[in-house]
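Heads up, one of the protein chains got dropped from this complex, but the rest are sitting where they should.
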Amino acid sequence: MDFKITLKNVRKNFSRLLVFDSVNFELTIGSSLAIAGKNGSGKSTLVKIIAGLLSPSAGEVIYQIDGKKIDKLDWFKYIGFVAPYLQLYDEFTGYENLEILARIRGLKNYKNKIEEVLKRVNLYARRDDLVRGYSSGMKQRLKYACALLHEPIVLILDEPTSNLDAEGVEMVWKIAQEQKKKGILIVATNEAEELQMCEEVINLDELKLKSREQIVK
Amino acid sequence: MLWKILLGLYIAIITALAFVIPIGFIPGLGERARIIFLHVPSAWLSVIAFFVSMLYGIRYLRSKNIYDDIKSVSSAEIGFLFCFITTVTGSIWAKFNWGSFWNWDPRETSIFVLLLIYGAYFVLRSAIEVEERKATLSAVYSVIAFVTVPFFIFIMPRIMPGLHPGSKGDPEGAGPVVTFKMDPNMRILFFASLLGFTLVYLWIFNLRSKSEILKLKIENKIYQEVQN
């Protein structure tokens, strides 16, 4: 299977405020991209646009399988997403959150998958506790479980190691390595070290400088 | 420029004629029937304006072009103004014809609902700060509201008798006012007035949306200069 994400001249502005302009890249299976930039440079905005949560102000994002475009409404099937602003249902347990997700997604034989993924993020022992009682690090682990449940081709991580302890950080690196083997990895981060997770880097600050220069010219 | 002067003259002549033209005798209405030259065209204008507003709203949803939203609001504002004029003129007229300012006649109810819908529409807009979101949500609301309005046509006759000239239950038997039985003078002036009001709408709409778009452009320019 041939899977490809293409961004063509993507621009985003919130009314007058230009966040970024002319973002271009192409990702295929096995490739990985880190998005760098200062706070407020638009990393999360770009990540949301790639995931289809936000529409770009100009340009387009294209998902393709074997050269065929995928309808934007179906992107969710291929995406796993972890971000600080993604919230889980805290009146449910960790297991229930995954079960709800599996049912909404229409996954088959989800019980084994849930157990597998819970073990992978090391939450199996606490699976029947309410998320309300989880620490922020445990919530972050559960987000990974949610993102990996349907074995997505595209894994998008916004601030991947926030709230995690050393062991958790190691887990993230392992997940990132595995994802790169079988799919696409996109990481948005402030930390120089985490940029090493990916082969390619796009820096939004530099991009902004460039587009400024273009305007001045 | 010239066409605006001509339009001014045209409307002035219609207004003057509305008071003096012989309209024949209409049972139950008499001279009070002259309201038709002002009141009905205002109602007509506000309905057109609301319709145009909704169309630009739908266009915005597809294009995401903020100018479409500006046109949509401009038209809604004009519609609201004329809807208000229709209500007030109708209400004053009702005092003299039916004895009270408000009777919950089907048409009074319908115009009241239009006022409520667009009142809510403007409240909704003021409750959202992000421009794109404001434009999207208000466009969606206006479509949802618009699809429910036609139901009044079916509901009203079941629930209330109509007093309004032209409605089925009109007790004095004046019958539908705008028919081809109408006095020829009256008919011609009425349609001339409809045309005049439509042109007035086009003019105000054009002016309003142009000035709002210019305002946006100027603000953008100032913003850019401050940035550099």
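A and B label the chains in the order they appear, each numbered from 1.
FYI, a contact is a pair of C-beta atoms (placed from the backbone, for glycine too) under 8 Å apart; a residue touches a chain by one contact, two chains touch by 3 or more.
Operating definition for what follows: contacts and distances are computed from a predicted model.
A.B. asks: Leaving aside the chains you can see, what is the UniProt protein name of the one that's missing? Options: "Heme exporter protein B", "Thiosulfate oxidation carrier protein SoxY", "ABC transporter permease" or "Peptide/nickel transport system substrate-binding protein".
C.D. replies: "Heme exporter protein B"
A.B. asks: What shown chains does the left-out chain touch?
C.D. replies: Touch partners of the hidden chain, whole complex considered, are A, B.
A.B. asks: With the full complex in mind, choose from A:Leu101, A:Ala145, A:Ile175 or A:Ala188 the residue touching the hidden chain.
C.D. replies: A:Leu101
A.B. asks: Touching the hidden chain in the complete assembly: which of A:Asp2, A:Glu91 or A:Glu151 does that?
C.D. replies: Of all options in A:Asp2, A:Glu91 or A:Glu151, contact with the hidden chain holds for A:Glu91.
A.B. asks: Hey, which of B:Ala12, B:Val88, B:Val147 or B:Leu214 is the one touching the hidden chain?
C.D. replies: Checking the options B:Ala12, B:Val88, B:Val147 or B:Leu214, the one contacting the hidden chain is B:Val147.
A.B. asks: For the chain that's not shown, point to the residue among B:Ile36, B:Val52, B:Ile117 or B:Met186 touching it.
C.D. replies: B:Ile117
A.B. asks: Residue-wise, where is subunit B in contact with the chain that is not depicted?
C.D. replies: Residues of subunit B in touch with the missing chain: 61, 113, 116-117, 119-120, 123-124, 127-129, 132-133, 136-137, 139-141, 143-145, 147-149, 151-152, 154-155, 158-159.
A.B. asks: Suppose we count only contacts with the excluded chain; which residues of subunit A make the list?
C.D. replies: Missing-chain contacts on subunit A: residues 51-55, 73-74, 76, 79, 81, 83, 85-92, 100-101, 103-106, 146.
Everything below uses one rule, namely that only the chains that are shown with their structure count from here on.
A.B. asks: Once bound in the complex, which stretches of subunit A touch subunit B?
C.D. replies: 14-16, 55, 57
A.B. asks: Provide the residue numbers of subunit B that touch subunit A in the complex, in ascending order.
C.D. replies: Touching subunit A: residues 64, 130-132, 219-220, 223 of subunit B.
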